[in-house]
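Everything on this sheet refers to the single structure shown next.
Complex shown without one protein chain; remaining protein chains in place.
Chain IDs A, B and C follow the sequence of writing; residue 1 opens each chain.
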């Protein structure tokens, strides 16, 4: 895959500069770091929300900075968790005294680096707590292993926790609502083509013209099973079935996210959505919100993921709350 | 390129169903047609705005339906202008009596089909006018030929004319502001990989690993020149130079759009933006707004386009006006 | 053949549709080379719909049949080819209204079709569009006084092939300027199929 970049070594820094240059009224880079914060951070008396991870997932995570969502995004190298010193800078920049919640996706690297930063911040007297998102049902949820990955469902955690924080909730309340989302959100993805990390220069895996990988993550890694490429309806069925088998959604109302991984046209995402909505209707599961688009990508990987979040009155209201985040305006 | 679809013949219809199912509170399909309209259309006393064209450009055009933007999008087959009967349905559905403006991209097919629809609508007593967007400086602006193509700059016409209409302007006023945008908007694109029309089943052209096409449109067609792939900075310079050479932007203020064509990661769009902003600063051209993302795509084509729009106080205010369109929330 | 009757026009469409379905990929490839790669798809969809339409209706007059063909192409093909083919058939229908499709009337109808296409598309001969094939056939037919299969097919073929070395100034291929040279115009090729089919109907009748 060809890249429109200058130098793989500076791709992340060039991106950050281009991003902040595009939206100077909303975003600010902390000088000398790869941390992007909400222009007006720290917001007085508000709990600060910090997320982040490797880059290559754009619009995640900087696209979710804004009123009603995140206060900071820590940007790592491509698919590489940022380091504790960077996360610490973010925590310090957004702490108004009301404490800071870290929204971490469940990857060994992310968890370790963010936790180390939290320890450092606590040592500096900042109140820090964390939640770990692990919505990917493709991976077994076992304590003996690394456990489930955090994928597109993370965006809904950002949205809901962000709305809660914006309403003036305490750190504990914001953490609790984030945990509530995590408890009720499930995702699963499929890839029809891999991606190329700029510095690696070659595709992370290869698929034949008639193959797909089921249960992929968002780092260009292979999935849990290689299969013959099937129709959009069959793919949607397979992903949704796995999600519905994992958590009891009976008599629930849900928010749906159909997330593009990078190079899959929006047309195809809507085609997938058509089947997903049909399946939910069959199961008599009501849909409160649907989000179709690129929310959590893996560079130019082709494919998509389906996310379902169980919602109630509280979560629906928080989903509907205003947000000025570039990639999630409400 | 693999497709996550059910059947190429029904891809457009499946997409429309999936789209309306996702946003039932905002969008409505006119039964039996490929026309999508704003749920509350016709909006009393407001001039109706109709755009459209072939599909494969998502989020264009249905993503621009909403308060403050379009009233209807007419969806053709992939890269194929919709037919006059479909456009006529859209015109009839959005006309509140205040008249309807057609926003047409300058392609022979689109112009003919929309014009025929306009003639039919007029015959039915509806006041219809049109503007033709031709922002692509890659193509010569000659009356002896087909003339310039309409590409990503069209989205800014939608936004500004939409805001004007929402404010209660007359058909003439809405048309005039659209013409003002068209007079001041210029774009140019580059592709690093072609796309595959689902029903065609093979890539529209092939590029070697170190090649790019400069001056491409949004229909998978080759551009005006094949070149060695260069850096993001060089590409940005080339596109911007051509735009600046075409229209006198001296002492102007501009809105910038960096548009992804489909599979180019957002990271790369921001890297391009970084250079574009630098070039504008060198020319002492002030930037009022920057939009980076996928606004007018060509399925999974890789590449991007740069758009500059000359703005003044009036256009800036209209750009800032609220919009509920899915792909252009303000 | 003395004059074209309803069953001839039906056959004409049927053979045209067969040729287009069979050569769908050829047309699409030609359009990929200098356009956007949908011409085969568009024409195949449109002419299939024409056949569906003709199979569900009964026609007494050629003009009525041509009108339905026109409306179907107009509302099912889309793109540039849709309105142009639609206009061509509509003009033929108008010219033949309440007339027999004798050679004289029919060749007149083809001339009207060409004029309609030129007006709609603002293209002239030599701009590498379907106008090149239609004009050549209309010209040739106006010089004769009887249906001649060979003449029609040869004229259409030559005109189609002549588009290969032209530089496009109308339609999408115009964007490519010099790069459009060396490829036949897709709309001219589909127009050739149409006239080739007409020639076959004429030849069949003798």
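The rule is simple: contacts are C-beta pairs under 8 Å (C-beta built on N, C-alpha and C of every residue); 3 or more make two chains touch, one makes a residue touch a chain.
Since this is a predicted model, take the numbers as computed values, not measurements.
Across the whole complex, the hidden chain's contacts among the shown chains comprise A.
Of the candidate positions A:23, A:79, A:295 or A:328, contact with the hidden chain is made by A:79. Touch with the chain that is not drawn comes from one residue among A:68, A:217 or A:262, which is A:217.
The omitted chain makes contact with just one of the residues A:2, A:17 or A:149: A:149.
Taking the complete complex into account, residues 54, 76-86, 107-109, 112-113, 116, 138-140, 144-146, 149, 197, 199-200, 202, 204-205, 217, 219-222, 224 of chain A touch the chain not shown.
We adopt the following convention: only the chains that are shown with their structure count from here on.
Of all chains displayed, B has the C-alpha centre closest to the centre of the whole protein C-alpha set. Placing every chain at the mean of its C-alpha atoms, the farthest one from chain C is found to be A. If each chain is reduced to the centroid of its CA atoms, chain A and chain C end up 54 Å from each other.
The mean-CA centres of chain A and chain B are about 29 angstrom from one another, to the nearest whole unit.
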